[in-house]
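The complex appears here minus one protein chain, its other protein chains still in place.
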Amino acid sequence: MLDKTAHPAPRDRRQTLVDRSGPRRGRGLRLAALCCVGSLWLAACTSSTGSDSGATTGGQTVEEVVVAVPALTPTLTWDGGGGLSLEAYELNANFHAGLVRNPYVEGDTPGTLMQDFNEYEGYLAESYDVSDDGLTYTFHLRPDLISSAGNPFTADDVLWSIERKWNTPTYARGTFAPALTDLNQMQKIDDHTVAFTLSQPGLGFNFLGLLANMQGSIYDTTVLRENATPEDPYAVEWSKTNSGWGMGAYSVETWTPDQEMVLVANPNYVFGEPAVKRVFLRVVPDAGTRASMVISGDVHIAEGLRPTDQAQLATAEGVVVPEVEDPIEYIDMALVTNKAPFDNELVRQAMALAVPYDEIIEQVYSGRAARKVGIINPATRNYSTADLPTHDYDPERAKELLAEAGFPDGLSFSLTVSNAVPDVVDAAVMIQSYAADAGFEVTIDRQPVASFAQGRFGGTYQSLMYKNRAFVQTPTYAMTVFWEPFTTSAPSRWRNQEFTDTVNAAIAAGDPLGEEAGELWAEAMKINLNSTPEIFVAAVQPSQAFRESVGNYTYRSENAIDFASLEITE
Amino acid sequence: MTRLRLWGPAAPFILLVLIAAFGVLLIPFDPERVVAASNLPPSADHWFGTDSTGMDVLSRTIAGARINLTMALIVTAVATSGGMVLGLVIGMNEAQRGPLGIVGRGASRAVDLSDAVPALIVGIVVVGLFGPSVASLSIALALILMPNQIRLTRAEVLKVRHDGYLNAARMAGLSEVRIMFRHVLPNSCRPALENSSLVFGISIIVSASLGFLGVGLAPPIPEWGAMVSEGVSDVMLGRWWTSLFPALALCLAVASAAAVTATLTRLTRGAASH
Partner (left out) sequence: MKSVLQRHRWWMLRTLALPAHIAVFATVSFFLVRLVPGDPVLTVLDTSQSISAEDYQAAATSLGLDGSIWSQFLAFWGNLLHLDLGVSRITGRPIWEEIWSRLPATIELVTVGLLGSVALGLGLAALKLVTSSPWVQIPLRGYGRLAGSIPDFALAIVALVVLYANLRWIPAPIGRIDPGMSLPHVTGFPLADSILTGEWAVLNSMVQHIALPVLVIVLVHTPSIWKQLDLGLEESAAAAPTLFRVASGAARSAVYLSILRRASASAVVMVGALFGGLVGGVVVLEQLFSLGGLGQFAIDSVDSLDFLGLQGFLVSIAALCLVAYFAVDVVNMLLDPRRRPGARAEG
């Protein structure tokens, strides 16, 4: 049979085409010359714009700050079902303001500030009164306040904003219950006075906390009303893509999705025009690159850094890595109690002894995390964590408990994590290694963000681990938002009558920061910690780092930066 | 051709297969357990250092050879053999008038269309449906890489379809199927075979990219692509060892597979001449 591949490639024939004459060699030389010229040009241009450290930031005035962020929020409003994320928290903190807020006090790292959760100060409201029975909160709005668009701020703005949160699918409405369940509890007294009548006096402090955070943002409703349509009566769709309707310190000047957002200061901001007039939020997806940019001075601030990188940055020249005594964000390992094996309390208690807390803090977080005893902020007035049980890694005791629970040979379960947070995945790997000695065989199940949310909401996993925070830092919020029956679809599905009764008693005590309530909060926390539906693995330090020239970084409960408080000195 | 010249290029690959099969017996530490402090640079105790949780990089790199090579071999075998057969069938029948022709042309169009689906979407969907495992990742990668093999074989079949000796075979009474597999296939399989090293390399790289997006085997299973992706951020801050060694292993594996192609083609060339 004939075979086309039988003939070898005739190299000898090709040789007749070889040419060694002059012009051909010249072609190669010309190509080489072009390459040299090209690289020389590139080098010349590079050196002319200057790439020594600090050049980019030094060339700008101190009124502009450059921030490296992991991502930008895809939408400019979180009413009407907008997705919440760390980027969303930060923009909310800067675009919007509420009636009150937690005052800033000196922080634990020199040159920084933090929030005082035991107090509230007037923000859009000048002051507020509480009625004698503790049920009615009357807010006196600032009389001469105008928005960035030039509209006067009145009580109508407050009413319309709250209505918008009520009448569109926003999670905020759920958190106001049971203090505020009906819009009729809200009343306009006059153009600059609004009153809220709550259902229980003990919920007042928490109500203020909601008003001070994302749930209570009040908008420049004149602008919103101008853009409302019959199909979209609260201008929710319009506000997803437009800025300038908030009462906060900044609004969007330009926005290139996935790349950059430039914020511009509000000259009519309630506390005066901010020192920083422009904020450049640059998306740099890689965490290591963000960290190296603070070292090189290419950015003033970097967010979403990994703790190991921060430990390295802390030793770099000219870089500040903030630290606080009681970090609010924590790694939450929820044990889902609606199915085996964690429906058994003994198994849960055994698991709490099988987590290598100190190893995780040392190895995964390079020491930039702390043990977390319960979820209530230890700085809460009249509350003490002194008598609360602490769990430590104790594999022998864990095995005993497992045997008691009917698993003398240990048991296996799956731990689900989201693929979006690398340090949580690392912590899961450590738990897998160390819990093996305690009799637990752990399988790590890594899910994409969307299905992780689904499983968490649906209670379908056996256990899950994620980064959690209570950004309203009141004991009431902490004890009612994460567990049933106060909230449906809580991740652990845990329900305990004694706990419920104790929390209700603490609320009924009136002043949540009072002595009586303080004891009851501690008692409720003890019940929870003994039953361990959730394991508080570690509280993690803030995820930012910045140049020395950046002053007044403020540690907030959502770990977002309030750019209005910054002062860049250079 | 001397035996050395035939099998010489395949030597690195054979060595790699041996390491994949038996390397786990020689490694110093358990590749899926935390054994030391995290982020230790290479030292006498840990030749390749430790990663962000304190697992030994050397042990994981060697243990990863089994996982990665198994996946890549499965994918390459499935994509190449499936691609050759499908390309053959499509190419031979495409020009026919009857129903076979319509099916052939439709299949050809489908192959072209499937190339427009981005690889990562296929990966995410398949892994999402079947869970992250060696099998589902292999299926996803084979689906991504088969169309190119089909196209290469089909193009070659179109070229040789009209060769005279095929008509001679038909006149001699051989069935169409026999002609396809006995005569056309050996003469048209060369591009797909030469491309199989590319398939091998790409399967490793695409699995690494999927790992980059968090769609990969469950941690802490050692897989080179995921190890490189996890270590990428570290490199910017001077912690180069978590990424470098698996990346080197990756490149070596792909390069040795490319060398094997030389042996493969020499073998097939021998088989085709009769």
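The first chain written gets the first letter, and so on, giving A and B; residue counts start at 1 in each chain.
The rule is simple: contacts are C-beta pairs under 8 Å (C-beta built on N, C-alpha and C of every residue); 3 or more make two chains touch, one makes a residue touch a chain.
Please read all numbers here as calculations on a predicted model, not as lab measurements.
Student: In the complete assembly, which of A:338, A:412 or A:489 touches the absent chain?
Tutor: In the full complex, the listed residue that touches the missing chain is A:489.
Student: Among the options B:39, B:68 or B:243, which residue touches the chain absent from this view?
Tutor: B:243
Student: So which of A:162, A:293 or A:398 would be touching the chain we can't see?
Tutor: For the chain that is not drawn, the touching residue is A:293.
Student: Among B:73, B:205 or B:264, which one touches the chain that has been omitted from the display?
Tutor: For the chain that is not drawn, the touching residue is B:205.
Student: Applying the definition given at the start, please give the residues of subunit B touching the unseen chain.
Tutor: Interface residues of subunit B facing the absent chain: 109, 112-113, 115-121, 124-125, 128-129, 148, 151, 155, 158-159, 162-164, 191, 194, 197-199, 201-202, 204-205, 208-209, 212-213, 228-229, 232, 235-236, 240, 243, 247, 250-251, 254-255, 258-259.
Student: Mind pulling the subunit A residues that touch the left-out chain?
Tutor: Per the touch rule, subunit A residues meeting the hidden chain are 9-10, 13-19, 24, 27-28, 31, 42-43, 45-46, 49, 51-52, 56, 59-60, 64, 66, 68, 74-75, 80-84, 168-171, 173-175, 237-238, 240-241, 254, 256-260, 280, 282-286, 289, 292-293, 296, 298-299, 420, 448-451, 453-454, 456-457, 466, 468-471, 481-482, 487-491.
In the analysis below, only the chains that are shown with their structure count from here on.
Student: Mind pulling up the subunit B residues that touch subunit A in the complex?
Tutor: 33-34, 37-39, 52-55, 124, 128, 132, 160, 163-165, 183, 187, 190, 213-215, 218-220, 230, 232-238, 269, 272-274
Student: Which stretch or stretches of subunit A touch subunit B in the complex?
Tutor: Spelled out, the residues of subunit A in touch with subunit B are 1-6, 286-289, 291-292, 306, 308-309, 312, 359, 362-364, 419-420, 422, 425-426, 428-430, 432-434, 436, 443-446, 448, 451.
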